[in-house]
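Every protein chain but one is kept in place in this view of the complex.
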Amino acid sequence: MSRFAMVIDTRRCVGCQDCVVACKTENSVPQGYCRDWIVEEVHGAFPTPHLEIRSERCNHCAEPPCVSCCPTGASHVHDFGGVVLVHHDLCIGCKACLAACPYDARFIHPDGYADKCTFCIHRVAKGLDPACVSVCPTHCMHFGDLDDPTSEVSRLLASRTHHTLLPEAGTQPRVFYLT
Amino acid sequence: MIELTTTRHNPLIDPSLHVWEWQIPVYLFLGGLVAGLMIIAGIRLIVLRPSRREALVCCTIGPLLGLAALSLGMFALFLDLAHKLHVWRLYTTFEPTSPMSWGSWILLLVYPALLANALAHLPEAIPALARRFPVLVAISDFILARLRLVLAIGFANVALGVALGIYTGILLGALGARPLWNSALLGPLFLFSGLSAAAALLHGILVLSAPDEERPAFADFLLSSLARVSGARPLDPNAGPVLAGADNSFLTIELALLGLFLLGHLTSTAVHRQAAGLLLTGPYAAPFWVFVVGLGILIPLLLQTLELTHRIRHTLAPAVLVLFGGIALRVILVAAGQESHWFHALN
Partner (left out) sequence: MSTDQRVLNAAAPSVSRRRFLKITAASVAALGAAGTFAESLSNGKPAEKGLRQVPTFCDLCFWKCGAIATVRDGKLWKIEGNPLDPLSRGRLCPRGTGGVGAHFDPDRVRTPLLRVSERGQEKWKAVSWDEALDFIAARMRKIQATYGPESFAAFVHGIGGTFLKHTLKAYGAVNIAAPSFAQCRGPRDTAFRLTFGDDVGSPERTDIENAQCLVLIGSHLGENMHNTQVQEFATAVGRGASIIVADPRFSVAASKAKFYLPIKAGTDLALLLAWMNVIVGENLYDKAYVEKYGFGFEQFAAELRPYTPEWAYPETGIDPDTIRATAREMARYRPATLIHPGRHSNWYGDDTQRVRAVALLNALMGSWGRKGGFYIPSSMDVPAYPYPPLPKPSKPKIESLINKFPFAGENISTAIRDATITGKPYPVKGWLVYATNLINSLPNQDETIRAIQQLDLLVVVDVIGSEIAGWADVVLPESVYLERHDEMNPELFKHPFIALRQPVIPSPAHQKPNWWIAKRLAEKLGLGAYYPWNDIEDYLAARLKAGGYSFDELKRQGILTGKQPPIYFDDGAPATFDTPSKKIEFYSTQLAQAGFDPVPKYTPPEPGPPGSYRLLFGRAPVHSFSRTQTNPLLSDLMSENSVWLNAAEARRLGLNSGDYVRLRNQDGRLSNRIRVKATERIRPDCVYMVHGFGHTAKGLPHAFGKGASDAGLITRYKTDPLMGGTGMNVNFVTLEREA
C-alpha cells in the first residue's frame, strides 16, 4: 500500500502560479477554471506583517467528505496511493461534492462532471512527479508516499514543522505545508 | 484581522460557493410538502378505516397533489444537474453514506405509496374520473376490502413521509463544509416545515371548498370551475379546523426547532456562530426575520389561532403565508449556507 501526499515549503514558495499554469496545460483544464491556485495569507500589521503563500489544491483527504456524499460512486478513493478521483461517466453533476468540500477544491467542468486535482495520477503511474511539482521553479513542492519512511515527503514531515488546511474539519488532508 | 487573497476564480465556487440556485430550494420545499402530505394522508387512511366509505379528501387530493409536487420537485432537481444525461447513474448503485443516494431511492418508493394512498378513496373524491375509468372503483374496492393492505399503505406513507422530510434536511445537514447547514436539526426542522406546509395546503383547499358564505369571494370562480370539471362533492368542511389546529402545532414545533437550530450554532465554534450570524444579523437577516419567522410562522400562527377561536373567519391567508414561508426558509438556508464557510470565519 502507498499513501500519496504533497509537501509544500511555504518558505520557498513565491506564489508565482507556475503550478497553476502547468496544471492547466498538462490536464487541459478549461479556460476560466483551475485545479490548483495560490493563497496569500497575511497576519499582523504594517510594517511587521507575516505572509504565508500557499499553493493549494484538492487535499486528497484520508476522510474525504466529497466521496462519502457522492450518490453514484463517481467520487472515489483510488487504490493507487489513496488518491481521490472522479469517474466522469458516473458523475451526474449534482454538485453535492462541491458543497461538501471545505476547501472548495472542486468545480463543475464545462462538460458537466465534477473535476479537480488528480495528483496527476497519469504521470505518477509513469514514475513522474505531478505537473505542478515538476515545474516549480522554487522547488518548494514535493510528492511521494507517506507509507515509505525513506521518501522525501516522509523525511520532510519528520524534520520540519508543518500544518494542514482546516485540520478541524476532520478530513485528514494529505497536502502538508512546511512553515 | 487576516488578509486572505486567492487566485482561484472558479465558476460556482468563487468568491463564495453558489452551486445551487432556485432549483434546490424548490426541490427541498416540494419534497418537504410531499412528506407532509404523505404523513397526513397516511394517518388519515389509518384512522379512517375502510368501513367508512365517505372519503376525507386529504386522503386523495393530498396524495394526488403530492404526486404532482414530487414530479415538479424532481424536475427542478433534474434541472440543477450539470451532467443530465447521466442521471440514471443514481439507480445503478446505492451509496449508504450519501444522503442523496438514500433520497433517490426513497423517492422511488414514494411514488407507489402516494399513488396507492390516492387510489384508496379516489372514486369518492373524483366521481367523474371513476365513472370514466371503472377500474379505479375496482382498485379502490380491492384496497379497502383488505384491512392489512390499507394499514400497510397508511404506515408506508407515514414512514416514507418521515424519511423524505428528514432526508431533505439531512441532505444539507450532512455537508460539514458549510457550517450553517451542519446540524442534524435540519432534518426535523424541514420535516415539520413540510408538515405545516402540507396542513396549510389542505386547509387552504378546504377553505376554498367551504360553504359560500364562509368562502373568500375571490376563490369563487376558481372553485366553481374546479367543481364543474371534477364533479366533486363539496369537501369535508369539518376537517378545516382539525388541519388548522394541526398546522398550528407543526408551526410551533417548527419555530422551536428553528430556535434550537440557531441556538446550537450560537453555542458552537466561532465558525458556526458566524454562520448563524448570516441569518441573525448578517446579509440574510432581513429576509429571514421578515419572510421566514414573521410572515411564514408567527403571523399564520396568530391568524389560525384566531380562526380556531372563531374570532375571524377561516381564510386562505394563513395557508398562503405558511407555504410562502416554507419556500423562503429553504431559499434563505440554501443561499446563506453556501456562503457560510470555514475560511471566511478567519476574517
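Labels for the chains are A and B, by order of writing; each one numbers its residues from 1.
The rule we apply is simple: a contact is a pair of C-beta atoms (placed from the backbone, for glycine too) under 8 Å apart; a residue touches a chain by one contact, two chains touch by 3 or more.
Since the structure is predicted, the reported quantities are computational estimates derived from the model, not experimental observations.
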Check each of A:M6, A:I53, A:L85 or A:V153 against the chain that is not shown and name the one that touches it.
-> A:I53
Which chain A residues touch the hidden chain?
-> 9, 11-12, 14-18, 20-22, 24-26, 31-32, 34, 42, 44-51, 53, 110-112, 134-140
Per the touch rule stated above, chain B touches the missing chain via residues 1, 3, 5, 7, 82-85
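Here is the rule we use: only the chains that are shown with their structure count from here on.
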So in the complex, which bits of chain A are touching chain B?
-> 17, 20, 32-34, 37-43, 45, 56, 65, 68-74, 89-96, 98-104, 106-108, 111-113, 166, 168-170
What does chain B use to touch chain A in their complex?
-> 1-14, 17, 19-20, 80-84, 86-87, 89-90, 92-93, 95, 97-101, 103-104, 171, 174-178, 269, 338, 341-343
